[in-house]
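Apart from one protein chain that is not included, each protein chain of the complex appears where it belongs.
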Amino acid sequence: MISVDVTASRETDLPAATSPLRLFLAVRPARAVLAITVLLGALAAWFGLIQTPIPTSIEDGKAIIPLWRMIAMGAGILPVLALTSPLADLELVATQRLRSMQRRYLAGLSIGCAAIYLAICGTVLHPAVVAIIARAWIAWFGLALLAGAILGWRLAWTLPAATAAVLWYWGYSGSQHYYWWEFSARPHNDLPSLFLSAALLAAGLVAYAATPWRRRRWTWRLPRPKPSPPTSTSTSTST
Amino acid sequence: MSVVLDALSQGYGTSTVIDSLSVALRPGITALLGPNGAGKTTLLRTLATVMPPRNGRIRIDDVEISGERSARRVRDRIGYLPQEFGFDPKMTVADFVTYAAWMRGVPATQWRRSVGEALEMVDLTDRRRAKMGSLSGGMRRRAGIAWAVVGRPRLVLLDEPTVGLDPRQRLQFRKIISGLGETVVVLSTHLIDDVAAVCDRVIVMHAGAARFDGTVAEMEALGRDGLPGHSRLERAYMHLLPEGEQQL
Partner (left out) sequence: MSGLWLHIRNSPIRWAFPVLVVLDVAVLFLRNRYWIGDWPETGAAAQVPAYLLGTVGAGAAAWAASASTRQGVEEQLRAARVHPARVEAYRIAATLFVLLVPYLIGQAVAFAVTARTFPPGLHLWLGYVALGLFAILLAVALGWACGRLLGPVFSAFTAALGFLFLTVGLGRFEFIVVSGRPEVAVDPMPMALRLGLVVALLLIMLWLPGSGAPRQRRRSVAALLPVALSLLLVMGATAAVADREPPGDDAICLDGSMRLCIWPEHEKYLPQLREINARIDELPDSFIRPPLIIEAGLHKKQFIVINGKEYLNYADDPPFFYVLEGSPWSYAGDIGSAITSKTFGFQDLRACDWMKIIEPDQARLAAISKWMETYLVGGGRPDYHTSASQESQQAWAKGRAVAADPSRANQFRWAEGEVSDLRGRYCQPRN
């Protein structure tokens, strides 16, 4: 066996020790996400109360929707987009260390983004409106996690966008009333929509936690498709 | 370090890629040979605990890999380089390899030494401050090899590691791999010369099963005249393929 000698003096030429957090964040768009969150918060604060017509399924086809309801969707998706990593292929062999850092990153960034967004909105918007935005944010975040876990983090916007289309088109029941599942518009103290938001958040978190090993464990009792045999009939050997 | 696969089956959807494979790996260099679609990459991904097996068992050292928790426990000991991997073009080579050292639990106080060692192995010390995006394809692959070996993991899995390397670099790669000591190294390759030069053991896979599992010398003994190939090992490889695939 040939041994490889390491020249000890080389190590002093390397850059100074880098913190794990700095390394982790260096490959993730956390800063951009925070900056865009601030921007969306500012938009919601300045323009959020502007009402605009959108097509709905009833009442002469149009309802009025305030901009803050739309902007909240964008704010909820952002922290999930930040989970994208260019090293994803290499991070598949995710050690406990990495997963722990990912969890802390997701929790910290999402709570931070939510806090920043709601705080900026709260400078202008009524507390009841901010409460609705908070409830909707939770639901959008959960939907984004669900979409991202299934399709990839860069496609986290797909399920929220499709859900928004359904919500805003069919969710209005007329005379300023909304169906119970319209979590982006129901009154701030409405419980069913709050439970729905919490359920969507839970679904998203479960999807996030569903590694291949866990999915196998959760589905092992379900009937599995019968595998087709391989094309060769060679037997295995062992040493 | 020991790795034991017991009646391992793996696949995607309804198709089976690996069928009831039983293999025990010890320290040394094992080559995985086989045509495209034989299941080499799938086997490596399963060994890396990235994919849970459909059936069968995996044991790495004294840990039976049965779930997420046990998989994460052993991943500190695994260095895996996929055939294609992404990277952040703005990241320096040193930071790229340091990231792997951190993931693998190398103490921060030893990062410099470990990263320096890994970069020295792949002859990238001079490029340690270069951005990954500025590297050539071959250098990037060497950086990937450094990723896989930093911190001296005891199980190193390399999928087509010499793609893009020039002859000198391939010779250097052989030197690197040979110097890994008491490490289980599994490398998937199409290059018979690399197998002949450094590997202790060869597993030839075809259609999800191992058609041969033995030493290089044992495989060479199968290489008879009359089959295509410029070396005994190549002819032996052709001999191990099903009859319909033996002629060019």
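Order of writing sets the labels: A and B. Residues in every chain begin at 1.
The rule is simple: contacts are C-beta pairs under 8 Å (C-beta built on N, C-alpha and C of every residue); 3 or more make two chains touch, one makes a residue touch a chain.
Remember, it's a predicted structure, so these values are computed and weren't measured experimentally.
Visitor: Specify the shown partners of the omitted chain in the complete complex.
Guide: The undisplayed chain, in the complete complex, is in contact with A.
Visitor: Considering the complete complex, identify which of A:Gly74, A:Gly171 or A:Gly204 is in touch with the unshown chain.
Guide: Candidates A:Gly74, A:Gly171 or A:Gly204; residue touching the omitted chain: A:Gly74.
Visitor: Looking at the full complex, which residue from A:Thr158, A:Ser184, A:Ser197 or A:Thr211 touches the chain that isn't shown here?
Guide: The single option touching the absent chain is A:Thr158.
Visitor: Tell me where the left-out chain touches chain A, residue by residue.
Guide: 29, 32, 36, 52-55, 57-62, 67, 70, 73-74, 77-78, 81, 84, 154-158, 161-162, 164-165, 169-170, 174-176
What we mean here is this: only the chains that are shown with their structure count from here on.
Visitor: Using mean CA coordinates as chain centres, what's the chain A-chain B distance in Å?
Guide: Averaging C-alpha atoms per chain gives centres 34 Å apart.
Visitor: Where on chain B is chain A touching in the complex?
Guide: Those residues of chain B that touch chain A are 7, 9, 11, 13-17, 19-24, 45, 48-52, 54, 67-68, 71-73, 75-76, 78, 80-82, 84-89, 91-92, 94-95, 98-100, 102-105, 108-109, 111-113, 115-117, 119-121, 125, 128-129, 144, 147, 175-176, 178-179, 181, 201, 206-214, 242.
Visitor: Touching residues of chain A toward chain B in the complex: what are they?
Guide: Residues of chain A touching chain B: 1-4, 6-7, 10-15, 17-20, 23-24, 26-27, 86-99, 211-214, 216-217, 225-232, 234-239.
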